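Working notes, beginning with the structure itself.
Note that this complex is displayed minus one protein chain, with the remaining chains in position.
Labels run A and B following the written order; every chain starts at residue 1.
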Amino acid sequence: MDLVVSLALQILYGIANLALISLGLAIIFGMMRVINLAHGEFLMLGGYTVVIATNNGVNIWIAMLVLAPLVVGVIGVVVERLLIRWLYGRMIDTLLATWGLSLLFIGLVTSIFGASTATTISPPLGVITIGAYTSSGYEMFLIVVTVLLLVAVYATLKLTTLGLVARGTMQNAEMSSALGVSTSRIYMITFGLGAAVTGLAGGLLAPITGILPTIGAVYIAKAFITVISGGMAILAGTATASVLLGGVNGIVAFLTGPTIGEVALLVTAIILLRLMPRGITGTLFRKSL
Amino acid sequence: MQLKRRQFLASASAAALASPAIIGRAMAADGIKFVSILDQSNGLDIYGKPMVETTRMAVDEINDAGGLLGRPIDLKVYDPQSSIQLYTQFATQAAAGDRADVVHAGITSASREAIRPTFSRFQVLYFYNVLYEGGVCDINNFCTGSTPAQTVEKLVPYTMNKWGKKVYIIAADYNYGQITAQWVQKYVRDNGGDPVATEFFPLDVTNFGPTIKKIQQAQPDMVMSALVGGAHVSFYRQYAAAGMNASIPIASTTFGVGNEHKLISAEEGNGMICAYSYFEEVDNATNKAFVQRFRDRLGDDAPALNELAARAYEGAYIWAEAVRQAGSTERMAVIEALRSGVYYDGPSGRVQIEPKTNHANQNVYLAELKDQSFQILETYENQPPTDTLLVCDLVADPNQSTFKFENGLKAAGIDI
Partner (left out) sequence: MRLSRDFRGTLIVAFCGLAFTLVAPEVLEFFTIITLSQVIGLAILALSLALVWGFGGILCFGQTAFFGLGAYAYAVTATNIGGSTGAILMAILVAAAFAAILGYFIFYGRVSDVYLAIITLTVALILYSLTRRTSGPEYKIGNALLGGFNGTAAPPLNLPGDAGTVLFPEDTFYVAMIVLILAYVFCCWLVRTHFGRVCIAIRENETRAELLAYDIRLYKLGIFTIGAALAGLGGVFFCVGVSRVTPDVFSLSQAAVAIIWVIVGGRGTLIGPILATFALHYLTASLGSQALLNANLVLGIVLIVFVLLVPKGVVPSIIDLADIRRQRRVARSRERRLRLRRTRNGSESAGVAE
């Protein structure tokens, strides 16, 4: 029983982890149809922000929750202004541009900070004991944060004027432009927001993962597969795909081993896309966000 | 002079291995060609960058002291960017284009296995300075890094005595991890212990939650880790986050060679035990001076030193010593000198080539991690590579160029 509960929590964490690393990508892809191959590097930059900030004496919570999204958000806006905005409507070219961007970030960070950077932080919040099993308090915290983040994004899209305008732009850019909306500004804000969410995710993962300039490559494929499997709806898609893929991965990894767990995740994604060729939200929950 | 195809064919045949080099070398007073091929970008740079720095340092020092045989050493460094294809390309370029006198190259066994045949074919002396799973038996290839019989064989009994007999093994899912895990199983059984489970992880896994639950379920006395690379650092952090490092301690055959101990905080790493043939903290005058020179060279940005970095430095010096003794850079002369018992007293102590295997007899240190640095607990001097010695005898049959553990340990006739 203890095992079941603690394993369930663990799988829940695996799901939250997948949703966390994918959400920023989903915002950028869902709203703008831009495939951001530098997504992994945005995560890495979030992590680096936390490591560098804490090494310079900044409080870990401030570094994770404020600095990481702020820094990466600003980087996102700069990238959008200098690069992405020339490429709207040219989805394939954004592939090449953001791949170049990803190499550039890896190269820059390696050139500035070296191949690895020492860190002093460890996960706060201690340990939760369930019978004979222990779980990380910080991982439970991450589950909560992920849920809050999803709610926050939902509220922004659903309740604010910005969200309304953004959704309108997403549905029909020309029409909203004709109605006096500056689509260029909306795209800039959306890209910045997506980057900020990604930076936050990277920052939050910093205490429980290794932070290296090349670590982004580890996340990018999984985040992509999650977002595409989810389909067009940013929130419902990411959430349902994370539950499905993260759940399969966690259970199979526990029963067999991590390699088969990874393969099971990928196979599930393929079967899913065969059954629902436009992602989960292309078939189910079509009205959702 | 261009290498033509008939010569290439001749050099490709195995019989030509022992004959003098066919490729003519410019023997004027120009520099001796020393080529280094090590990853300095993408994934493996955490290992490669410090190695390149210490190689440069060794070559500069030798040149400042008047060079070798009155000639300077020309160092050429290639960055294969963690790609096997670029490894083979640069290896060919070093051998056929640069006409290298010696090549020090390779980090992963995959890269070594990809380029080793090239150097045999072109008859270019090849050094591999990285700790690995053992088993290379190649007259042309000198493997100076430590092997499991030198390190794991010490690490397993020490930690089992300290912590208990039930060992949970986790390892990276590739050849190094698989073979090292077999060595660990063997040594655990040899010492009357029980390897309760063995699990392998792809190199890009970052979520170790399910495994940590399995470890809690199995309740071993200790965990033995042969995890590799940046993504796997996450294991140690998540293990600590679950409070496990307080109850079930970890020993590792790989932790620290990529400076992982700097990538996790002090409280996460404290208490971990590792064994290598070099730690930055090794206490002798040579090492102190070596570390100081390295710091002076690179300033504040200097990475921590580990076995790979130190051995890249010592490997260059062992080769230089052999050239001095041979009085020539001619390949067979240098190989004979190396195999006649050349040694170098470096930062890690004495490193001496063992002629049956072309591996090295070397000191092994056992250390515990405390506040992001290692405290040396035990020193085992002059350890021979007994694992490779089981399967390889180049004295009896020098015409060999194989990797004996390619099929695993059982196929090589070793009981595990």
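Throughout what follows, contacts are C-beta pairs under 8 Å (C-beta built on N, C-alpha and C of every residue); 3 or more make two chains touch, one makes a residue touch a chain.
Please read all numbers here as calculations on a predicted model, not as lab measurements.
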Of B:153, B:173, B:280 or B:354, the one touching the omitted chain in the full complex: B:173
Sole residue of A:103, A:162 or A:284 that reaches the chain not shown, by the stated touch rule: A:103
Those residues of chain A which, in the complete complex, touch the missing chain: 35, 37, 83, 86-87, 90-93, 95-97, 99-108, 110-111, 217, 220-221, 224-225, 228-229, 259, 262-263, 266-267, 269-270, 273-274, 277-279
Absent-chain interface as seen on chain B, which is shown: 2-3, 5, 8-9, 40-42, 76-81, 83-86, 88-90, 92-93, 95-97, 108-110, 113-114, 117-118, 173-175, 177-178, 200, 202-203, 406-408, 410-411
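Everything that follows uses one rule, which is that only the chains that are shown with their structure count from here on.
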Rounded Å distance between chain A and chain B, as computed from the means of their C-alpha atoms: 37
In the complex, chain B residues that touch chain A: 40-43, 45-46, 48-50, 173, 199-202, 204-207, 209-214, 216-217, 230-234, 237-238, 240-244, 258-260, 262-268, 301, 303, 372
Residues on chain A engaged by chain B in the complex (per definition of touch): 3, 6-7, 10-11, 13-14, 17, 106-107, 110, 114-123, 126-127, 129, 132-139, 207-215, 217-219, 250, 253-254, 257-259, 261-262
